[in-house]
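Below: the structure, in structure tokens.
And then subunit A:
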Amino acid sequence: MRSLEELKAIKEKAEKTISVRENTGAPTITVAMGTCGISNGAREVLNAVIEELNTRGLANIHVTQTGCPGLCHKEPIVTITVPGKNPYMYGKVTPENVKKIIVQHIVNNQPVTEWLVNLEE
Partner candidate 1 sequence: MEFYRSHVLVCAGTGCTSSDSQLVRRELLKQLAEKGLDKEIKVVETGCFGFCNLGPIMVVYPEGTFYCQVKPQDVNEIVEEHFIKGRPVQRLLYHEPDKETRTLEFDNIEFFRHQKRVALANCGHINPEVIEEYIARDGYFALARVLHEMTPQEVIDVIKKSGLRGRGGGGFPTGVKWEFASKSQGDQKYVVCNADEGDPGAFMDRSVLEGDPHAVLEAMAIAGYAIGANQGYIYVRAEYPIAVERLQTAIKQARELGLLGKNIFSKGFDFDIDIRLGAGAFVCGEETALLTSIEGRRGEPRPRPPFPAVAGLWGKPTIINNVETFANVPPIIRNGWEWFASMGTEKSKGTKVFALAGKINNTGLIEVPMGTTLRTIIYDIGGGIPKGKKFKAAQTGGPSGGCIPAELLDIEIDYDNLTAIGSMMGSGGLIVMDEDNCMVDIARFFLEFTQDESCGKCPPCRIGTKRMLEILTRITEGKGTPEDLTNLETLAKTIKNASLCGLGQTAPNPVLSTLRYFRHEYEAHIYDKKCPAGVCQALLTYKILAEKCRGCGLCARNCPTNAISGKVKEPYVIDVEKCIKCGACLEKCKFAAVIKE
Partner candidate 2 sequence: MSCQCQCNAGNEPGIYTIIDQIVEKYKGQAGSLIPVLHQTQQALGYLPENVQAYIAEKLGIPLSEVYGVVSFYTLFSTVPKGKYKISVCLGTACYVKGAGDILAEFEKQLKIKVGETTEDGMFTLEACRCLGACGLAPVLTVNDNVHGRLTAQDVADIVKKYAEDK
């Protein structure tokens, strides 16, 4: 170990690996994985989420799953929760548009209103 900078570099890299275990108030992407969700392609959506986070090197994001939220006709459903803000629920998500959702909502902080679940529909 030559310098403090070297140690800091190791820390920064390693922090990303274990951030999933820290309760840091990171944004959470929740994929609904009930039977209906899975049969509508929630699994592929989840894979796309992970792929996109990997490509963009976004480590401080929690990805989790939940059961059926009861809106089976809107599946696959993805909910994005940014701490301190109301959760946003997206319906009929596909592997392609989930990538756009991540870029717009999480990176640029602009929810993609057109795909949000509208409960009054």
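Note that in this section a contact is a pair of C-beta atoms (placed from the backbone, for glycine too) under 8 Å apart; a residue touches a chain by one contact, two chains touch by 3 or more; residues count from 1.
If you want to know what made the cut, all candidates are chains of the complex that A comes from, given by their letters.
Since the model is a prediction, treat every value here as computed from it, not as a measurement.
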Touching candidate for subunit A, same complex, options 1 or 2: 1
Quick one: which bits of subunit A touch candidate 1 in the complex? Just the residue numbers, please. 1-4, 7, 10-11, 13-18, 20-21, 23, 26, 28, 31-35, 38, 43, 46-47, 49-50, 53-54, 57-59, 62-67
